[in-house]
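Note sheet for the following structure.
In this view, the complex is presented without one of its protein chains, the others remaining in place.
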Amino acid sequence: MKPARFRYVRAETADHAVELLHAAEGTGRILAGGQSLIPALCARSISASLVLDIMRCPDLEAVSPGEGEVTIGAACRQSHMERNSLVRQSLPLLSEALGWVAMPQVRSRGTVVGCLAQANAGAEVPVVSLALDAELHLLLPGGARRRMSAKDVYAAETGTLLPSASLIVSTSFRSRVAAEGWGFSEVQLRPGHFALVCCATTLVLDEDRRIQSARIAIGGLTANPYRAHRAEEALIGETLDRDSLIHDGANMASAERPWPARTDLHASGAFRSKAAVATVTRALRDARARCSAPNRSNQ
Amino acid sequence: MTEDLPPYLRRKRSRRYVGEGVLRAEDECLLRGGGGFLGDLPAPDTAEICIVRSLEPHAVVRAIRTSRALENPGVLAILTADDLDLAEDVLPCVDMIPGTLDVRQHVMARDRVRYVGQAVAVVVAVDRYLAEDAAALVEIDYEKLPPVIDHMAAIDPGGTLLYPELGTNVVFQSTQQDGNAGFAPGDGDLVIRRRFEFHRQTGVPMETRGVMARHVNGGARLHVMSPTQLPQVLRRVLASALGMSLDRVRVTAPRIGGGFGCKEMVYPEEILVPAVARKLQRTVRWIEDRREHFACSAQAREETVDAEAVVASDGTFLGLRLTGWANIGAAFGYVPNTPITAMAAMVRGPYRVPNFDARMFSVVTNKAPLNVLRGAGAPQAALVMERLLDEAAQRLAIDRAEIRRRNLIQPNELPLDRGRTDFADAGRIVYDEGDYPRCLEAALIRAEYEQFESERREAAERGKLRGLGISMYVEITAVGPFETARITLQPDGTILLYSSIMPIGQGSETTQRQLVAEELGITMEEIAIRQGDTDEVPDGVGTFASRGAAVGGGVGRMAARQLVETILNDLAAELACDRAALAWEAGGVTLPDGFIPMAEIPFRLATLRQTAQPEKIEARYRLEVLRPSYSYAAHIAVLEIDPETGRMEIPRYTVAHDCGKIVNPLLVEGQIVGGVVQGIGAVLRERLVYNAGGDLQTRAMMDYVLPGASDVPADFRLWHMETPTSLNPFGMRGVGEGGTIGAHAAIANAVADALRDYDVTVDGSGPFTPTWIMEALNRPLRFPGETTYKPTE
Partner (left out) sequence: MKGPDADEAQTALSVVVNGKQLHASVPDRLLLSDFLRDHLGLTALKVACGEGACGACTIVIDGEPARSCTLLALQTEGSQIVTLEGINAPQGLNHVQQLFQQHHALQCGYCTPGWLMTVYTMVERSIDPNSAEVGQYLSGHLCRCTGYRNIWTAVRRALETTLKTTKDQPTGEKE
């Protein structure tokens, strides 16, 4: 399980990386944490002539607050973001979800943005990116910049719709607003293994404690994550006092999946559909509990 | 008299090692990162091998083209079967009874491949990276043949044959009977017929396999290193395969990073790597990577068993009839027919079941070869019996513990002859001493069996399904036919023990040293132990079947006893005194006029003989093992299912066990807990998956999901009984495999119990994944409208 030959280049800047990637005409790969890329190269299930390490590019390591959002650079490691005070404060959903990614010994190297690019089925960060209306900031050959919403990136059943020879330089996630509740829930075979199914959700209540906005994103049930828009709309205007409402919402969210439920070695599609209901239910309950005390800081 | 002895001798005399949780001295180098595993051994000027393996499950090999690969940088050679110059290229199988068809494996495929992962060509290069590059360029033309994957389809007369010349895929047959084998269903009040399915598993030791081979003495000898549980066997096979005399071949087994039966085999690589070394006249090495391991290291446990049990209305089992088929893969491993004969030999466990008839078959398919895996067929056997007991209990409305009590063999019935068997050279299965009822009661009490129903209700209130499963088993251990040991009192006054038992994690070095220290009345620090080198230990049977402590430790202790005799005889001769005037006590020799501590004996003898240097004194012992001994245990698993997620937890696990005299309770407990967790993994998640086309789908650690730290039961209750066995000079039996044997059955029963309200059949080893659980929960209720089971008939 040794990789085939490739050339390794430490990109000096993001532009440098994109130019080299473009010149490699599809045979180049971006290396950030490498926690997915390196094992795949070792198994020789993918190939590369050129591996571009972006971890030393200046200003890819920044975590910057913005207008209602926090932007995380491509070189930010998962373990650092898990513990970062700005992320914990403003993106508590992401901080919690990161604790479910693989295991600490992998998060020490993997990056948040790298997760988005890999789009592994059931991966936690893409699910959160949908729940937090994430915008990916792309750099294209020739220096062109482009924003792409996570929604558009994961619009197909599998993989990303990112343009080839592009580099995600950073991703902006919507910051938590006052009194917003959030919840993350996951079902796995055991800790350290993949998510069979997971859910990221946010809730904002109005003064009458009715749902003003809801985001329910489900991962693992289908190869790519999706937003359960119909379930979200059904919750608007409701109070969440009745558990049956949460349960109905969860059922709807699982049922409205745009693609078939995924069957693999670890679980059947039927199992995932059912477990998704439980996962969404638990995430919504957590979100409800967190938004019932509007002035309390997040856990 | 102890009072007359100086303090240091009194201390030595009173020190007892047997029964103590002595810490392992071997831990120091392991904890510091040493340990000397094969991959850690210095390998200067060593070429690396990458094996080109079949991607086809069943095909004729039309052509192998290596020219492109040979041009790759760093490639030294590419070899196929004909290039190895083997005198003998068949690998050993030691459980072929008369009438068995010969499907022993060849070292490398020639004209036909029969499983994905089979070795087809060998690339030798300056390092593994370059070897893999070249291997990717080797071109093989396959003419595909229909793959045979399902053993029950393989027994169909009209189907594809793996070995057309044999005319069948059924290559082995064994019968075991007891009492009136022709008993009829009508003899009892209840007949249960069930088909049990056991899924394919693999051992996954943390250390993969590997082989290194080098010439020494200017090419006169071949030194082969492999982490094998059978170094002496490998040496003999190598000598035959390479057409070399035995004295020209040396095998050393480095410390083994986990065996579990996976390294109780002679593998193709263990022959082809030395053959390559000889051909190229250089040192070569092959380190298995994990993907290879899943494809071609020994697989295990897959079988189908049809059972018919005839039961009286009071729950006593009158008769059991079995037909079983093992899916042994494409060719024989070392002991491939053992799991299925173990089913026949051990299925009745500690239960009387006087009338018995079993017909067992081994079936070849296009999967990697099967071998034994911890428990060697006994996990499957115990599961069959224990599921039948629970089902009978349910249908006859008898309490589960009570039905077992009514069937258990009583102590005064032991020893008990269970019949002739083909299993493990045992000849006959004759249970030795034990107290099965006491063991069961101990487990029931410690597991709080009587309170379980209220526990179950409380869990139901929390929305969880709790179940309890009981299992008991009897395990064949400490098998023979013999074992040897050599022990020397070194010139420096310390002891050196040469053992045939390989350390695979079970702490054999410590256990054996404890026994010798106890025998000689010395401290353990004065004893060193060596193993795994055929130059030092040329005869030996090997490490398997839970024989390390009982047989290996037993023979070591007997060798120490023999050493004492030799020393006393030598001293008596040199001192010209009556042998009866000398005695061995307190770690030395008591003379009429004094005492010589062991450490001084070589010097003293040298003085008496007027030789310049002290010399070593040696003793050997060969322990003939007439019959194996039988450990037993009762396991009780309490598990809890979350119906929303299908997740299963095992909050409480209880074991009451008897392995005879315990040498080191710390190590014994480690074996039991480790074995139980392996059993948990086996029935909860582990499963080797081949698709219908014969492709292996579980190829990596994330595919084949091993138990993790969160899987060990939080409340693990362990209780020992020690009924010594008269079959071992020191009353010891084996313990290494029992945890896994009991766990399969206990958890299967607990799952069935948790789902007792549902119309669900638990008829095998699962695995009981969340998907399996969810599907079970979708089944209708057993009694619609009711959630409490009521008996029928």
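First chain written, first letter: the chains are A and B, and each begins at residue 1.
Going forward, contacts are C-beta pairs under 8 Å (C-beta built on N, C-alpha and C of every residue); 3 or more make two chains touch, one makes a residue touch a chain.
Being a predicted model, the structure only gives us computed values, none of them experimental.
Touch with the chain that is not drawn comes from one residue among B:A69, B:L162 or B:V677, which is B:V677.
From the set A:R83, A:R210 or A:R242, the residue in touch with the chain omitted from the display is A:R83, counting the whole complex. Residue A:S108 is the one among A:T13, A:Q89 or A:S108 that touches the chain not shown. Of the listed residues B:I256, B:V276 or B:L320, the one in contact with the hidden chain in the full complex is B:I256. Take chain A: the residues that touch the chain left off the picture are 1-8, 10, 31, 34-35, 38-39, 41-43, 51, 53, 55-56, 79, 83, 99, 103-106, 108-109, 190-192. Residues of chain B that touch the chain left out of view are 21, 23-24, 26-28, 30-35, 37, 39-40, 73-74, 126-127, 129-130, 203-208, 255-258, 260, 289-291, 503-507, 666-667, 669-670, 673-678, 700-702, 706-712, 716, 739.
Basically, only the chains that are shown with their structure count from here on.
In terms of their C-alpha centroids, the spacing between chain A and chain B amounts to 44 Å. Contact residues of chain B toward chain A in the complex are 128-129, 132-133, 136, 289-291, 644-647, 685, 689, 697-698, 700, 702-703, 705, 707-711, 769-771, 774-775. In the complex of the two chains, the chain A residues touching chain B come out as 1-5, 43-44, 187, 189-194, 196, 265-268, 270-271, 274-275, 277-279, 281.
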